[in-house]
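Got a structure for you, questions after.
Note that this complex is displayed minus one protein chain, with the remaining chains in position.
Going in written order, the chains are labelled A, B and C, and every chain counts its residues from 1.
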Amino acid sequence: MKLDSMYQDIILDHYRNPHGKGLRDGDVEVHHVNPTCGDEITLRVRLDGPVVADVSYESQGCSISQASASVLNDLVVGKNVGDAQAVQEAFLELMQSKGTSEGDEEVLEDAVAFAGVSKFPARVKCALLSWMAWKDATAKALAQQPAVND
Amino acid sequence: MKLDSMYQDIILDHYRNPHGKGLRDGDVEVHHVNPTCGDEITLRVRLDGPVVADVSYESQGCSISQASASVLNDLVVGKNVGDAQAVQEAFLELMQSKGTSEGDEEVLEDAVAFAGVSKFPARVKCALLSWMAWKDATAKALAQQPAVND
Amino acid sequence: MTTHPGSAFAGLLAPAQEFGDLLRKDFPILQRVLHDEKPLIYLDNAATSQKPRQVLDALNAYYERHNANVHRGVHVLAEEATALYEGARDKVAAFINAPSRDEVIFTKNASESLNLVANMLAWADEPYRVDADAEIVITEMEHHSNIVPWQLLSQRTGAKLKWFGLTDEGRLDLSNIDELITEKTKIVSFTLVSNLMGTVNPVEQIVRKAQSVGALVLIDASQAAPHMVLDVQALEADFVAFTGHKMLAPTGIGVLWGRQELLEDLPPFLGGGEMIETVTMGSSTYAPAPHKFEAGTPPIAQAVGLGAAIDYLTNIGMDKIAAHEHTLTEYAVTRLQEVPELRIIGPRTAVDRGAAISFVLGDIHPHDVGQVLDEQGIAVRVGHHCARPVCLRYGIPATTRASFYLYSTPSDVDALIDGLQHVRNFFG
Partner (left out) sequence: MTTHPGSAFAGLLAPAQEFGDLLRKDFPILQRVLHDEKPLIYLDNAATSQKPRQVLDALNAYYERHNANVHRGVHVLAEEATALYEGARDKVAAFINAPSRDEVIFTKNASESLNLVANMLAWADEPYRVDADAEIVITEMEHHSNIVPWQLLSQRTGAKLKWFGLTDEGRLDLSNIDELITEKTKIVSFTLVSNLMGTVNPVEQIVRKAQSVGALVLIDASQAAPHMVLDVQALEADFVAFTGHKMLAPTGIGVLWGRQELLEDLPPFLGGGEMIETVTMGSSTYAPAPHKFEAGTPPIAQAVGLGAAIDYLTNIGMDKIAAHEHTLTEYAVTRLQEVPELRIIGPRTAVDRGAAISFVLGDIHPHDVGQVLDEQGIAVRVGHHCARPVCLRYGIPATTRASFYLYSTPSDVDALIDGLQHVRNFFG
């Protein structure tokens, strides 16, 4: 059944038990909306020098957008910003693949479960909502940091 | 040929030798335009008490609109306003008949030649331009007259 | 169709099934089979309707035999196209019982119709002009297309925007009508039927109040025109807007009906070909309504298609369609409430409501509901349905909406109920 390719068990698990949900201290807060369906996320990023120290969020949305925020939290917290951004780009690429890519498990870990979602254009935005918010927040947090190397 | 029913000889004669053309003194002047095609007429009416003393006009338009102004002049000048208005209504009815009426020759005289034009919706407005201008001008001229009977 | 022996519907469902089954033969798309041989069950009619063969035939005949630009030609095609286009206007006028065909303006959709009124008032002379002293009244259940134009007008003129709130039952709260509609009110604009909740609004009470203060009334009939007898004279409004694609017609065509005196007095909106009387470089004069408000080449084929849709609807009879949908709605609200954890947003009975039913299903997000229903061939809409303030009012992010039309049947309702059970199992 085509549906199973979207609702992988990993996704449903993350949806039922989201990791890192709730708002905690952060350097920057952003609020993103999916105008198509009204899903919303408030997301905070705390950086510790070059490291993503925390990503906390409150969100409202479907299983895909909730699970995706949970997986995001797993994948980026504790990583160097540069590495985390690489993961974000790999995830974006996977979601834009229209079902043609399986994703690199080395880089994306649990997030490869979203490969099936990329076949459903209307749901790709759900999966990307938290990642776009994170990208935006991180860029802002970096801009706030005192310039070090130039 | 269908065309002959529109371009009756009477119409072509009036077109080539329009009666009463040119602007002369009048009580009221109106300017009417056919927005569909840009045909224009400037028309003056002079009343002498209850009588249509003169209808003079300058116009620009096709054979149908020119001939119709000429026939108008023939039919209304010299008549009582009320009688002239009856002719105008008979002409309007003929033009709206979509080819189903032949027109009453007693009332309409030469104007029955326009019966064929009523089959061509795009040309009905051409035939009516001068008549509508006359109707408008006459109403204005009457409004200017000192009230007599009430 | 599940038979509910002894239920209140016993005698109604079989005829309703027959009515819908007969009509759906006219709709090619309803023969479509989706993933794994699932027949399409189309319950997204409040978003847009499907098109019968008769409407497609009218479009094809127009393009294959009569296509030309309208109003300005003496050649045969131009005369035929003009007659067809203007004939469609006659059909619309008759359908809504307009006093005059010249009161029917063709637009591209209901949104343009609503914006057209807002823009007329922005540039109107007194007494219609909306300026910083004016007030505009709408409701909390409007479609975004009847909210945003008024927000823009209010921002741009300084006029104050006010609105009726909603009761817990999904109805307009009219308790403060005297504070809302006052001597300052220039226009009251509201929907006849809510697209999210199906609520049918009490037109008369609002119109009376508006008339008493001299305010204009605009009725958004987008969700009404497809489903019930629409009589603009009985409504006593000043303007009525609706959209073709929700009533079997092509996309790209909408209607604004307006009272003749108003259309004469109010200024044009879009400028261009067709809407003029005479043009010089320095200034122009405008053609009489409706042409004054129809700049450029109109949606000719789409108007012709709307005319064919109206013929189709009228042949069946709007009262019959309304009765059919009422049966379905009654059946659906009853059966939906049998589904555990399902909460209807809006009226929970079929009284004064249309055939669009929104609900939430426990804490399963509507997107997930819609996705799992889709897998079973059932097309519903999920989200805020362009009426986000209603979602905010009821503290929900979104709803799932099932909406019926003349070709819907009791077995569609049954399939929906079964589908929802499946959704619950899937996420259970």
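One rule holds in what follows: a residue touches a chain if its C-beta (ideal position, glycine included) is under 8 Å from a C-beta of that chain, and two chains touch if they have at least 3 such contacts.
Quantities reported herein were computed from a predicted structural model and do not represent experimental measurements.
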item: Sole contact to the chain not displayed, among C:L56, C:I177 or C:V339; value: C:L56
item: Candidates C:E86, C:D102, C:E140 or C:D265 - the one touching the absent chain; value: C:E140
item: Omitted-chain contact residue, chosen from C:G20, C:G170, C:G198 or C:P250; value: C:P250
item: Residue numbers in subunit B that touch the chain omitted from display; value: 1-3, 6-7, 12, 36-40, 60-64, 66, 120, 123, 126
item: Sites on subunit C contacted by the missing partner chain, in the whole complex; value: 28-29, 32, 34-35, 40, 42, 44, 47-48, 50-51, 56, 59-60, 63-69, 72-78, 108-112, 114-115, 118, 123, 140, 143-149, 151-152, 156, 161, 163, 243, 245, 250-254, 268, 270-276, 278-284, 295-302, 367, 370-371, 373-374, 378-383, 385-386, 388-389, 392
item: Where the unshown chain meets subunit A, residue by residue; value: 33, 35-38, 120-123
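Following the convention adopted for this analysis, only the chains that are shown with their structure count from here on.
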item: Labels of chains that are neighbours to subunit A and to subunit C; value: none
item: Mean-CA-position distance for subunit C and subunit A (Å); value: 38
item: Set of subunit B residues in contact with two or more other chains; value: none
item: Two or more partner chains touched - positions in subunit C; value: none
